[in-house]
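One chain of protein is taken out of this complex; the other chains stay put.
Note that the chains are named A and B in the order they appear, and that numbering of residues resets to 1 at the start of each chain.
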Amino acid sequence: MSKEFSTFKKVIRLPHKYGAGPTFTRFYEGLKQGKIYGTKCPECGDVLVPSRSMCPKCHVNLSEWVEVSQEGVIVSWAQTDKDFFGKPGQGTYTVALIRLDATGCDFLHLLGGNLSKVKTGSRVKAVWNEEKKGHMLDIKYFEPK
Amino acid sequence: MGKKVAIVGSGQTMHGRRFDLAYPELVNEAIESCLINTGVDAKDLDGVVFGTMPSMMEGVALTHFYFADVLRAKGKPILKTETCGSTGVSLAITAYYWIASGMADLLMVVGSEKMNEGDAQATMTTILEPFYQMYFIAGAPGVFSMQSQEWSVRFGIPEEKVRDAATRLSIDHHNDAFGNPYAHIKQRLTPEQVNTARIITYPVRLWDVCPTSDGACAMIFASEKMAKKLGKKAAWVKGVGYSGEEYWFGDSDKVMWQSAIQAAKQAYDMAGIKNPRKELDVAEVYNPFTFQELLYYECFGFCDFGQACDLTLKGMFSKDGELPCDPSGGTLCTNPIGATGLIRVAEAAMQVTGQAGDHQIPGAKQALAHAMGGVDQYNGVMILGAK
Partner (left out) sequence: MEKKENYVIMDEVTIPYELAYGRTWTQFFDGFREEKILGSKCPKCGRVLVPMRSFCPRCFEEISQAVEVSQEGIIISWALTEYEYFGMPTKPPFIGALIKLDGSDTNFLHLIGGIDLSNPEQVRKTVKNGMRVKAVWNPEKKGHIMDIKYFEPVK
């Protein structure tokens, strides 16, 4: 085994101001009102959520806004109890890709509530925070129906 | 030597403070403009080349993944090149190699930065290892001040003359920017304003340095065959040069600056240029600092060492001088770092194809584009011609 020398511990902190732009801003405003918005592509007809300014398949600018269902189906999910740097909250952390009804892509968010019987294909429904800030986590999690 | 490589056209954003758009949307503004200007269908692209300053400038790493949608990169190969300030020229050189090798006919090249979303100096100092240099290099201004001061002392140039020459450049470029629709800072300045502006690091003052800009630039590079098919007036890559130095700032001489001298020499040799001042019609030199711009004139052989100040004051490098430098206003007026080097190439291409509008240098047929990266570490030069 080779000799080990000492180490230098360092934390890099960089402050940022992320410009959300008009599309994410309007999406966040929707969350503040307890609504989930998507944008619809005039060429392929897909409704994309969160809303986008451009369809990534057709490269067409999107301007048609639709309110999207708050219910959908779990496409895949993963769970961990482990702590990791930057983990939001404590305890069990469950993420999932959810196909909200009538949309053309999967929506990434958290699962919560009673997950004892949850599996791919389960139907879930959005559960909201009382206080909304115009933030992705205004939706507390998606709960099995 | 490789196949001929053409530049068919480009697009730029309105550079400035752009909180009106999220970052991918800003990049898309340049790309859409470029595709419209060149008439290229993104489906026909063989690949994409992309780059920015250190990814963490905007807090999102590996931005070429983040922008895959706007880059129209789905199903296509993507190459990322990051060489700090010289990124833009490295992107152009990467595209050049790819097409010159015969392995691609049509490429889109994009550089971008959204500087206002991060702390530029704090992010840039992550280039420095933390054991030693980080404590003494206070961002770019400290480095360029040290270099400029060493140069003026070595050649016995009086401080007042250096100050006057730098002031002349600042006034000229900020005024030239009015002829460039995309430029960020456009300003009519007086010598008094420049000479008494706030000190950044002596002798560098506020009007001697570049702004913090958000912006992107997109270009189309093509093979000879493809350029003919597209039927647009093209600029041709005549010479390419890139050279660097050791990592440690104190290891090489930054006055007889070998990486700058050699990068230019490589490009000149390839383009067959023996007398740059006579054979170049316009030069888009990387000039975030007026003081450093003077040194580049000397390293690139536009004049002898120690002479740049005198010749600048005589107007040799002004828009109506013998060798106009940075008629677009240059990096001094617009600096979204990842795009800056590419903007120099785009401007040079516009000049030799007669498409530079209000800042066109009449009859320009051969142009130089340049950018520098790192702590005075790497320099890249590209020569473009009308044929």
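The rule we apply is simple: a residue touches a chain if its C-beta (ideal position, glycine included) is under 8 Å from a C-beta of that chain, and two chains touch if they have at least 3 such contacts.
Since this is a predicted model, take the numbers as computed values, not measurements.
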Problem set entry | Option from B:A42, B:A122, B:I261 or B:L313 whose C-beta touches the chain left out | B:A122
Problem set entry | Which of B:Q149, B:N175 or B:Q307 contacts the chain that the document leaves out | B:Q149
For this session: Write the list of chain B residues that the hidden chain touches.
Result: 19-20, 56, 59, 119-122, 125, 130-139, 141-143, 145-147, 149-150, 153, 199-202, 246-251
Exercise. Which residues does chain A use to touch the chain missing from this display?
Worked result: 3, 5-22, 24-25, 28, 85-86, 134
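Keep this in mind: only the chains that are shown with their structure count from here on.
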For this session: Report the residues of chain A in contact with chain B in the complex, numbered from low to high.
Result: 8, 10, 12, 14-24, 53-54, 56-57, 59
Exercise. Contact residues on chain B for chain A in the complex?
Worked result: 18-23, 25, 28, 42, 56, 58-59, 68-70, 72, 74, 114, 116-119, 122-123, 126, 130-131
